[in-house]
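One structure follows; several queries about it will come next.
Shown here is a partial selection of chains from the complex, left in place.
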Amino acid sequence: MVTRGLYVGRFQPFHIGHLDAIKAVLKEVDELVIVIGSAQYSHKPNNPFTAGERLVMVRHALQEAKIADSKVWIVPVPDVHLHMLWVSAVEGYTPKFTVVFTNEPLTRRLFSEAGYEVR
Amino acid sequence: MVTRGLYVGRFQPFHIGHLDAIKAVLKEVDELVIVIGSAQYSHKPNNPFTAGERLVMVRHALQEAKIADSKVWIVPVPDVHLHMLWVSAVEGYTPKFTVVFTNEPLTRRLFSEAGYEVR
């Protein structure tokens, strides 16, 4: 069976640190779900790009890095603003995944509480 | 320059008619943005699948039909419920597109009013 991981970011913008993390994670799983968070925001100093612009940015960066399109699912997910609902929202918008990769303490806590393995 | 088309559906479920339409459209454009509409709904008689389940369904169907992953962008977009805002919402969630393919009268009207070529 395919092992699928989850990686969440706002990617405002996508940078080399994200790319390195994705490369590292792809050694541990067969496929990776990359969630573009806060998808509904744009045109703000801390959220300059639309979800569509970020989608293009992420995919082109991965293609240049020779990561096959078929290894990743890039999915914009709008914020629901209620932490208690957020894991369910991510689950609803994405293919099933079993491992979550994150350094962000809140993401770690929310997915752990929901029973996921977090690395 | 790449010509990019837009194709919108709820895909509850994705069926052979959708696949035929996508194949036909891909003869006219270089890339196709496939919007999974009403992305936030699921578990209802007329909207049984989550956006994530539909994403898997659409992508696997296209892969089986030998359509290259690199030709399409599959993007879940939640409904905003206000027709006056819907074209802007689609634009915000997707890569730029110039042609819209639809048989649905309201979609046709909304994108025409917004200045798009609709085929």
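Each chain gets a letter, A and B, in the order it is written, and its residues are counted from 1.
FYI, contacts are C-beta pairs under 8 Å (C-beta built on N, C-alpha and C of every residue); 3 or more make two chains touch, one makes a residue touch a chain.
Quick caveat: nothing in here was measured; it's all calculated off a predicted structure.
Complete-complex copy count for the single protein sequence, taken from this structure file and not limited to the 2 chains in place, is 6.
Note that in this section only the chains that are shown with their structure count from here on.
Subunit A and subunit B have centres, each the mean of its CA atoms, that are 21 Å apart. Residues 39-40, 42, 50-53, 55-56, 59, 63, 68-70, 73, 75-76, 78, 91-96 of subunit A are the ones that touch subunit B when the two sit in their complex.
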